[in-house]
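Only a single protein chain was left out; the remaining protein chains are all shown in position.
Naming follows writing order (A and B), and every chain is counted from residue 1.
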Amino acid sequence: MTSPDCILETRGLEKRFGGVVAIASVDFRLKQRELRCLIGPNGAGKSTFFKMLTAQLKPTTGQILFDGVDITRAQPHQVSRLGIGIKNQVPDVFNNLTVAENISVAARSRHGKARAAAKGKDVMERLGLTALTGRLVGELAHGQRQWVELAMVVALEPKLILLDEPAAGMTADETNKTAELIREVNKSAAIVVVEHDMQFIKQIAQTVTVFHQGRVLIEDTMDKVQGNELVREVYLGKSEDD
Amino acid sequence: MTANWQGNGGLVAATVLGLVLLLALPQIVDPVMMIELTSYVIMAILALSLGLIWGYGGILCFGQSAFFGIGAYAYAIAVINFGDSTIPLLLSIVVPGLFAALLGYFLFYARITDVYFGVITLTVTLILYKVMGATSGSQYVIGAAPLGGYNGIPAVPPLNLPGRPDVALSFDGLFYLSGLTLLAVYVGLRLMLKSRFGQVVVAIRENERRAELLGYDARFYKLATFAIGGAIAGLAGCLFANWGMFISPDVFGLAQSAQVIIWVIVGGTGTLLGPIVGCFAIQWIATKLGAQQLLNANLVLGTILIGFVLLVPKGVVPTVSDALRRLKFRPYVAPLVEQRRVP
Partner (left out) sequence: MDLLVVLSFEALKAVASLALISVGLAIIFGMMRVINLAHGEFLMLGGYAAIVATKAGVNIWVATLLVSPLVVGLFGVVIERTIIRFLYGRPRDTMLATWGLSLFLVGLATTVFGNTTEGISAPAGSLQIGDYRIAAYSLIIIVIAIAVFAAIWAVFRFTRYGLIARSTMQNADMAAALGVNPSRVYAVTFGVGAGLAGLAGGVMAPITGIVPTIGAAYVAKAFITVIGGGPAILAGTVSASVLFGAIDQIITYLSTPVIGEVALLAAAVVLLRFMPQGITGRFFRRAA
């Protein structure tokens, strides 16, 4: 089975939509408390990959192991209970509930009343949401809603956090703050970040995996990846996404 | 509209107001009107049950009358057989609750769309109407209770003091009991919605996928909400059988199902006050329409339903309270996102 220091492993993971192959035979391994960045042009399959890890999509073939458990056929809530938290690409929050209610729903999923309240308060303070507690999330700006979603994920205290474009639509200041938060949360959880913002990636990256056309193109340190001919070709040849 | 300003103070105030009305109305309203009023109160309990399922659970149930009818029949059949009404009363809650749970298991765990859900629940009640209608004849008897087909079951014995079948509930007693039940259901639901369970139910209505990614099994929460709503509707059915001392398949009919929907949409989804207000208003209009021959009741109710869907889709209570909120906080800019509403 998986080696003990491995928190996530996919074996031959594949997803086809009709005739289109979105993810083709991906073997992916992530160590405990590792921080990994996932990059690649649009349509490379990054979000599809995330959705399969969190049971939002069922793989066509292949296997997903999380913390030694096969979660290939699990339900989304079971995956969450095992300890995977995800921030989706588009702010995925409860628009008609207040900030405090959003975070409380998240915190109470794993904690009793008292601990959840403490945890929620702590998370809101850390993310600077305290001033907004009573506001409806739907009324907030895009960046603030991203923070709320991030806060919900952090309040779950997952063992693995998947962040799909956490810095999208944020100011430089907010981006820096996000990077700082990621490093801090990384002390207790493994994190996979999908991002297009290369400056942001450089701030946090240790190992980078490049997806291209549903496959892993290369997996190495940021410097090596940046110097790689193939990666340059994929990015410059196909899209302007960076 | 699960607004925060309605804190515990609001709940206490509502309870006190409810108790005052309960004690005062029999003193100031004439006896004939009291009979009408008692039925309004019973129907308001039914309206609340749909208000929970639809307005908070986001579950599009078009067949709430099925649970109402099952509760009524369960009570009537059991009380005719048992004599004492204690167990029949419990059955009128448990049987429809279990029926809702069974139906909900098939539908929620299949993750069918809400359009399908609405249609299936409507079909269930229509078919129950036909099934109960087909039970005329001496072979259709459960214990001592003949089912009677479309003629229904006459002379349903009233509720009695537990263990004392000789001490039956008077008609005034039924009004007080129904009023207290309505109040208890209202307060109970308000408290439930404040609990973790209630919070999760509303969160699932708002964004089912997000709730699941936070570790909540949406199917289970919907199933539980649906079963609770079914049980409350069944209790209302029991009271209704007491009110008329009679029960017939009409409780399952299309007209009854439509009425519940109209009460809730007129009053406003996503509130508990709305369904009660809508129920009283529409029932009052229906009573007035019944007293004249010029306009057909269905014609008017259909027009009201179309009109509200097109013109006041949020219902009366949320529309009024939004307007009040806007007056109160003048600088407040209307939210850019869609309003709190479950269509």
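Assume a residue touches a chain if its C-beta (ideal position, glycine included) is under 8 Å from a C-beta of that chain, and two chains touch if they have at least 3 such contacts.
Because the structure is predicted, anything quoted here is derived from the model rather than measured.
J.: Please provide the labels of all shown chains that the missing chain touches.
T.: B
J.: Pick out which of B:158, B:173, B:244 or B:313 touches the chain that's been left out of the picture.
T.: B:313
J.: Taking the full complex into account, find the residue in B:8, B:81, B:170 or B:296 that is in contact with the omitted chain.
T.: Going through B:8, B:81, B:170 or B:296 one by one, B:296 is the residue touching the chain not shown.
J.: Determine which one of B:12, B:131, B:144 or B:161 touches the chain that has been left out.
T.: Candidates B:12, B:131, B:144 or B:161; residue touching the omitted chain: B:131.
J.: Going by the contact rule already stated, which one of B:26, B:118, B:158 or B:173 would touch the omitted chain in the full complex?
T.: B:118
J.: Suppose we count only contacts with the excluded chain; which residues of chain B make the list?
T.: 60, 62, 103, 106-107, 109-116, 118-120, 122-124, 126-127, 129-131, 133-134, 253-255, 258, 261, 265, 296-307, 309-310, 313, 343
To be clear about the criterion, only the chains that are shown with their structure count from here on.
J.: Give the list of chain A residues in touch with chain B in this complex.
T.: These residues of chain A touch chain B: 54, 56, 75-77, 80-81, 85-86, 88, 92-98, 101, 104-106, 108-110, 113, 134, 136, 138-139, 152, 156.
J.: In the complex of these two chains, what residues of chain B are touching chain A?
T.: 2, 4, 196, 199-200, 202-203, 206-207, 209-218, 335-338, 340
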